[in-house]
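To start, the structure under review is shown below, and the notes come after it.
The complex appears here minus one protein chain, its other protein chains still in place.
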Amino acid sequence: MRQASGEIQISTHGKGLIDVTRPLHAWLNEKKVQEGVLTVFIRHSSASLTIQENADPDVQLDLADYFERIAPESWELYRHNSEGLDDMPAHIRSSLTDVSLTIPVLDGRMRLGTWQGVYVFEHRASPHIRKLALNFMGE
Amino acid sequence: MRQASGEIQISTHGKGLIDVTRPLHAWLNEKKVQEGVLTVFIRHSSASLTIQENADPDVQLDLADYFERIAPESWELYRHNSEGLDDMPAHIRSSLTDVSLTIPVLDGRMRLGTWQGVYVFEHRASPHIRKLALNFMGE
Partner (left out) sequence: MRQASGEIQISTHGKGLIDVTRPLHAWLNEKKVQEGVLTVFIRHSSASLTIQENADPDVQLDLADYFERIAPESWELYRHNSEGLDDMPAHIRSSLTDVSLTIPVLDGRMRLGTWQGVYVFEHRASPHIRKLALNFMGE
């Protein structure tokens, strides 16, 4: 049993989902892992993680639209608006999705389903560099 | 320190919650574990995981109703409708609940609270076989 710690940085382009499955697999390959668990942790509270269908890009657009509706931008709804109209909805959307994911690994690959991809979900309107803290534990 | 990897399959019967606490404990017993962490990962994006009260079955019905209201079926709301009226709401409901759970284990048992059960939450209208990837790490 051993572990590896690391960090990858993801450039986002305003609101929306970015597929990070490939950079995560690249990191696992570099660490020459076989079997274990990958922990992915996003070090921000206005962007989050989610695992979603990767076949039809419309799913990602519909998902982004849904969170616009359910946690809308508004000057009236929130006290916290000093960082912009999009900041408090970003915190809410983060709390509704994931800050950490734990993904079993076998034969050096995440055991994702056929149609699953791992995404960073950017909730701010402007581009950001998002840091993902990684830990692999296993063999 | 050692680990065990595995998979269990759960048959669902259309929308609703299915208690999987017993098959998870059966898997842990089989692996003769004592102390550590169980990772449960669902390899699908239209069914998810949740931990909820297991005492009153009404809680599970109310929870299912809630997600019907908050992410309704609709031909107008979503672009992605080629897989049926229930597919895009299934993806949304999955993103709002859990794709992975990490549960501490002690004395060979998950350290659940008195009233907690682990559930697969089926979001599609028709029955499915759902695969749960498992990893135990510890002693």
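Each chain gets a letter, A and B, in the order it is written, and its residues are counted from 1.
Just so we're on the same page, a contact is a pair of C-beta atoms (placed from the backbone, for glycine too) under 8 Å apart; a residue touches a chain by one contact, two chains touch by 3 or more.
Values in this document were obtained by computation on a predicted structure and should not be read as measured data.
Engineer: For the chain that's not shown, point to the residue among A:8, A:55 or A:70 touching it.
Structural biologist: The missing chain is touched by A:70.
Engineer: In the whole complex, not just what's shown, which of A:44, A:111 or A:124 touches the removed chain?
Structural biologist: Only one listed residue reaches the unshown chain, and that is A:44.
Engineer: Taking the full complex into account, find the residue in A:17, A:33, A:110 or A:137 that is in contact with the omitted chain.
Structural biologist: Of these options, the touching residue for the absent chain is A:137.
Engineer: For chain A, which residues reach the chain that was dropped from this view?
Structural biologist: Touch set of chain A with respect to the missing chain: 1-3, 5, 39, 41-46, 70-71, 77-80, 82, 88, 91-92, 94-96, 98-100, 102, 131, 133-135, 137.
Engineer: For chain B, which residues touch the unseen chain?
Structural biologist: 1, 35-37, 50-53, 56, 58-59, 61-63, 65-66, 70, 96-98, 101-104, 106, 111-113, 115-116, 137-139
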